[in-house]
Structures are given as C-alpha cells and as structure tokens.
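To start, the structure itself, in structure tokens.
With one protein chain held back, the other chains of the complex are shown just where they sit.
Letters are used for the chains, namely A, B, C, D and E, taken in the order the chains are written, and counting of residues starts over at 1 for each.
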Amino acid sequence: MIPHPPNGEHIDDQMVKIEVNLDDIPGEWLGYVMDLLFEAGANDVFYTPIYMKKNRPGILLQLLCSLENLNKMKEILFRETTTLGVRYYPLTVHRLERKFLKVATEWGAITVKQGMLNGQIVQTAPEFEECKQIARTHSIPLKKVYEQIWLAIGQEENLE
Amino acid sequence: MIPHPPNGEHIDDQMVKIEVNLDDIPGEWLGYVMDLLFEAGANDVFYTPIYMKKNRPGILLQLLCSLENLNKMKEILFRETTTLGVRYYPLTVHRLERKFLKVATEWGAITVKQGMLNGQIVQTAPEFEECKQIARTHSIPLKKVYEQIWLAIGQEENLE
Amino acid sequence: MIPHPPNGEHIDDQMVKIEVNLDDIPGEWLGYVMDLLFEAGANDVFYTPIYMKKNRPGILLQLLCSLENLNKMKEILFRETTTLGVRYYPLTVHRLERKFLKVATEWGAITVKQGMLNGQIVQTAPEFEECKQIARTHSIPLKKVYEQIWLAIGQEENLE
Amino acid sequence: MIPHPPNGEHIDDQMVKIEVNLDDIPGEWLGYVMDLLFEAGANDVFYTPIYMKKNRPGILLQLLCSLENLNKMKEILFRETTTLGVRYYPLTVHRLERKFLKVATEWGAITVKQGMLNGQIVQTAPEFEECKQIARTHSIPLKKVYEQIWLAIGQEENLE
Amino acid sequence: MIPHPPNGEHIDDQMVKIEVNLDDIPGEWLGYVMDLLFEAGANDVFYTPIYMKKNRPGILLQLLCSLENLNKMKEILFRETTTLGVRYYPLTVHRLERKFLKVATEWGAITVKQGMLNGQIVQTAPEFEECKQIARTHSIPLKKVYEQIWLAIGQEENLE
Partner (left out) sequence: MIPHPPNGEHIDDQMVKIEVNLDDIPGEWLGYVMDLLFEAGANDVFYTPIYMKKNRPGILLQLLCSLENLNKMKEILFRETTTLGVRYYPLTVHRLERKFLKVATEWGAITVKQGMLNGQIVQTAPEFEECKQIARTHSIPLKKVYEQIWLAIGQEENLE
C-alpha cells in the first residue's frame, strides 16, 4: 500500500471482496442486511440476481471492505443471513484524489465533488443528496435543480 | 376464439397473464411453486428479478393460463406463496400449426417439431429432451448430438 | 368493482399498470423517483433491468395505481424522469381479506397480518418492520426474532 | 385516438405490446433480431432476463408497435426467432409534444429536444447521437461535451 | 489449508472460481450443463444475465470448485458449451461447522441443519427437500409445513 494523504489519489491493495449466494432468505431481509453491513463499515454492498440449481431465483451478495474489516463482515453475514459459508478474494482499488468545492446557487451554496487523475480534473459532480434535498424543500423537479447547478458550475471560473 | 383442429394454427383470445410481486419468500420455495403451477396446467411460468422498495431484491412471478384455469391458478398462488394479492389481464396468443416428424439417426429415430405459418414451415427443431437423453445415454456432448441431427434433417428430402 | 367492506376480500377492476423505459437517467435519480411515486399514492413501483438498443442497459419502471390516480402518476413521471412518453393498460387485482392480530413475545406484543381466501386463513406473517425494530433495539439477529415469533404464533390457539 | 398535429401531445390507444419467451435461441441471434424489428417499424424492442422451467436462463422479448404493424411484427418474430407462439395485448401511450431547438456551442449548433406537457416544458435534452459524434470527432470525454452543452442551454434565454 | 474434522468449521484456501461468458448457446442447453457440472463435483454453479457487445443478451456462468477439480470442470465446459476460453482465479472459503439433528413432527422426524461459528449456533434450518416431500405427500401448503416445523424446533429444548 502506498502511503498517501487523506483524499489523495492512491492504489490500495488491502481490499477484499466477499461473496455469498443466497436462495433461502426473503428479499425484505436483504434490504436490512445491506443497511447493517454499511453501518459496520463496508465500502460497498450490492446484489445481483442469479439463477441457481433446482429452478431457484437467488441473490449474489457482493461486499467490498478493507482486509482489517474482513472478520467483522464475515460475522455479520453468518449471523444475519442464512448462509453456511462465505468466500472472498483480495483485490486492488485505484482511487482518485477527491476535492470538495462550494458553488453558489439560488438555493444557497451546494457541494461539488471533483475527482483528479494525476492532478487533472476528470470528475465533477454536485452531491446528489444535497440536490435531492433542494428538490424536496422547494418542490422542484430534480432535473431543474441539476440544470441550474450545471449552469452555476459552468459559470464559476475557479472550478477550471 | 377461432375454432381450429388440434395443432392447427390459431389465434386464442381466451388467455390471461397473472402477475405477483414477491419479496418475502425464499428463492428455494419458488422453484417448488413453479413445479406446482405447471402440474396444475399453467401454460408457462417464469420469474424476473425486480428492484422493490426499501432496497429489496424481489421476484416478479408471471404465469400464462387459459381463462378457465384462472381461479385454480389464483388459489395455488394464494396457498403456496406469501402474497396478499394477485393481478391479471387478458391477452391474445397466436400459435403456429405444429407437426411432429421422425428423423433417422445413428441413435434411432428422433422427433422433430415443425411450426407452420400459413402452411409454410418456419420452425424446425429436434425435441430437446430426446437429444439430451441421447447425450446422456451415449456420453456424447450435446453439441455433437445436435450436429448429427441437423445433418440428418438436412438430408431428409421429405422435411422440405 | 364489487362493493366490499374495508379489508374484505375483493376483486378490483379499476387498477392500471403504467410502464416507462429509461436509458437516459442515472440510477441514483430512480431511487428518489420511487420514493416520490409511493408518497403520491402508487400501490407499487418496481424496476426491472432491460437490454435496449445500441447496447444500452436500461430500466423498465412499472407502477400500479388506481385509475383515479393515473393522471397524477403520469404527471410525476413526466416531471421527474426523462421520458417523452408513458404507456399503460388496465388490470384486475384480487385481494385477500386482511386481519391484524397481536401476539405476545418477550419483547412485547407484535402485529401479525393474516390473509383470508373465502374466509380461510392462507397467509400468516409478522409485520416485517416491527421485527426489524426489535432486532435493532435489542441487537439480536433478525433470524432469532423471527424464530421466537413463529414459536409464539404457533402456541397461540386463537390464531387457528 | 385523438387527432393531433405532428409532434403534438396526444394519447394513442392504437398501440400493442407483443411478448415472446425464448430459451432455445443464442444471444447473438437476438442482437440481430432486434435490428430487424426496429428496421421494420417497431416503436421499441427490449429484452429482459427471465428464469424459465428446467433451470433455463431465458429471454423475454418485448415489442411495442402500432396495431397496424402487428401482423408484420408477428411474421418477423415467427420467421427469425425459434418461437411457436407470440402473445399480445393492447395498451395506451401518452406522448408529450416535442420541439427541436438548435443551441450554439464551440463545436457548432447542436439539437436540443424538448418535451411539453400541457404546453409547459418538462423535458430538455441534447440529442445523444450528436453529442457522441462531437466527443468522437474531437477526442473529448462525453462528460465534457455535456457540461459545455448544459452551460450553453442554460445561457440561452429563448430556451425558457 | 487448516486440517479439520469432517463438518468442522474451517477456512479452505484451495478453492477456485471459473467464469465463462456465453452468447452463442441456447438457454435450454444451459440447464443441462448445470446438471452435468454438479454431477461432476462442482461445489456450486450459477448463472447471471449480462449485456454483451452488439446488443447481445448473454449469460455469465460461474462455477466454484476445489483446485483439484479444476481440470475436470474445464474439460466439461469446453466439451459441453460453445466457449473458446475459460477464466479462473483462486478464492478462500470460510465454512461453518455443520450439525444435523432430528426433530419430531406430526409427519415423522425431519432433519434440521445447524451452522456453528466458534461453537455458537448461528444457523438453524429444516432440510428443504424433506419439507417439500411432506408438502407433496400430504397435499399441504409448504408454508404450513414450515410453520409446524418451526414450532417443533422452538419447543425442543435440546436444540438450544
């Protein structure tokens, strides 16, 4: 693992993916399990539909976490799902440098997240949850919020 | 419904599709439910993965049956799944005329099914289950069985 | 539509399904759109992955609502998604009679929902959200909560 | 069907959805079938993965067309896929009024499509294929093209 | 690999996952291929729908097996599917200790499988195939069978 400043671009080779196949648990439980895993520190959790033996529609749970969280995640999976086994393998993650800016809009300042590759901006995106909150508070379609924010981002010189 | 001879091409407007969303039943139960529905006379049953509220991976069960079987199917769905409601709507089915031929192969005669549109052959296919049985019995890859059968079909003049 | 008492078994032929294909909207917006539609009175909203032209992974939004809510739902779809058209068709829903009972557990009384077909109990299920809350409050695996509740349900004579 | 000017908002009740379940045709053929159906006038064609009997991963083909194209579409499906039957049912489509504007950008004028509900703009989107072409021609990330175009749209007064 | 008694909890690092992308084989063949792979000793086989190039709906076959079975599995995949290449990577599996108990029910004794993490019971489940058989034999909804069995499990002291 390359030492790096907080939010700096880096390559992390201390990550692991855990996988579990599930065909004996109801879908409503799995929404709850996802919440528990995120709360316990999972970097990501997601489900894929799979076709299992005996005509069973199943779910493949995939979870990304740091190696140091592996045991904690395994324990939640064993306690909260119905599985008798979990599998995992190491992987490497390349993360961009992240910067957070504020952009003025008619609804106040909102956060814009940028991703940088070798010091060059390759990603620019307003924070979704803030945009959603503006849409809710002002009863505006989310599309209209984004249109205004993209205009504001484009007009701000200091963003480029 | 247009009267028609057995296996004749026809348009059937006495069919119905039933749908149920399921997020509180394990996948292994659904393999069993599918079997029960086919045994009771469903024309087709199939599952689609769906994304339901509260992050729940769910299953959409779809079932095709004749209107006269509607009540029987509803009862099985209510008794064997966890749903409190089923929905349905009528649909029309256009079915081709079907003919069944025998084609000689090194493993004996096998059935070939043909579909005819306005009296013209548009589908020709060996019966899958018979091919599978040959592959099993003779320990041959299924591909090899199909290759031989396609050759036999092509060489039979009376098929065209 | 057959007149019926609240929660009584009935067949409702004033329902409609709306469908929209979406390939030009991010997934994170769709989580929000689902919330808006439920809040506005949709009976159900769910997503299915679809393969669209030009190699585009898309989403099929399906929505169930009463005919009287059709226009409200269409307006939300037009304002909050990116679609230029929505399609819909009528369908019939058969809903079971619903009863709500209380069952005593070590964590207090919890609600059990029953579904009845022709006056006969065919569904019995504890309310998921209450079970989840117990699991959270007492830091117990959800499985353990369900095991206790199934035992309590089985032991209550008045449930059968 | 309500008479309407070209591109005007309207409700079309002369549409039909055709469905076919397929478990005996390779995926590569289905990419080709989709092309043929669009070329013959289908309004939309899309695939959904389904779980069919005997552990078979299948595909549900869905096709939207006008009633007057129904027979043409059925014939293509019978000739080009392996099915022995197709099913269909009528549906209604509500389409927005569509307007096409030109917006000036550093790469020339590009088309912006607008959708109007009761005369009010609810959709605004640059034509994807034109944006893609600019990205290709100038070797710019597509994101950058969209950012510039959203800025140009926002700054054009006559768009609002 | 940690040496372990039969059915004891252990971590197995001699496992491998094989993957194959398939877009030129019919779905009905894949149901058969799954059977062959299980019969030859695969620990698990499952399918995921994928979107491949040229608008092709494809299938991702995933297979888990021990390293010592790798060559046998590869040979079946090459002989029975249409692929020209398979890929694979090692992974680790953490399996719980498994115990099998008998619980008395009105239909006779049925098997209950338990999973143990560090000697503590975290999984308890009746054997699905036995429950299904009771439901079939006695023409009872599977739900009713499970309800009775959960009650019996809860009442047996020696299970806790």
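The rule is simple: a contact is a pair of C-beta atoms (placed from the backbone, for glycine too) under 8 Å apart; a residue touches a chain by one contact, two chains touch by 3 or more.
Model, not experiment: these values are computed from the prediction.
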Open item on the list: Using the touch definition given at the top, which of the shown chains does the missing chain touch?
Closed with: A, B, C, D, E
Task: Touch with the omitted chain, as defined above, among E:21, E:66, E:111 or E:133 - done: E:21
Open item on the list: Across the whole complex, list the residues on chain B that are touched by the chain not included here.
Closed with: 49, 51, 53-55, 57, 122-124, 141, 143, 147-148, 150-151, 153-155
Open item on the list: Across the whole complex, list the residues on chain C that are touched by the chain not included here.
Closed with: 22-28, 30-31, 34-35, 47, 49, 52, 54-59
Task: Contact footprint on chain D, counting only the chain that is left out - done: 28-29, 32, 79-80, 82, 128, 132, 135, 141-143
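In this text, only the chains that are shown with their structure count from here on.
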Task: chain D to chain E, fewest steps along touching chains - done: 1
- [ ] Any chance you could name the chains that touch chain A and chain C both?
- [x] B, D, E
Open item on the list: Over half shared numbers or under half: where do the identical copies chain C and chain E land at their interface, same or different?
Closed with: same
Open item on the list: So chain A and chain E are the same sequence; what rotation in degrees superposes their CA atoms, nearest 5?
Closed with: 120
Task: Two or more partner chains touched - positions in chain E - done: 28, 34, 47, 49, 54-55, 57, 82, 122-123, 128, 141, 143
- [ ] Classify the chain contact graph as line, ring, star, complete or other.
- [x] complete
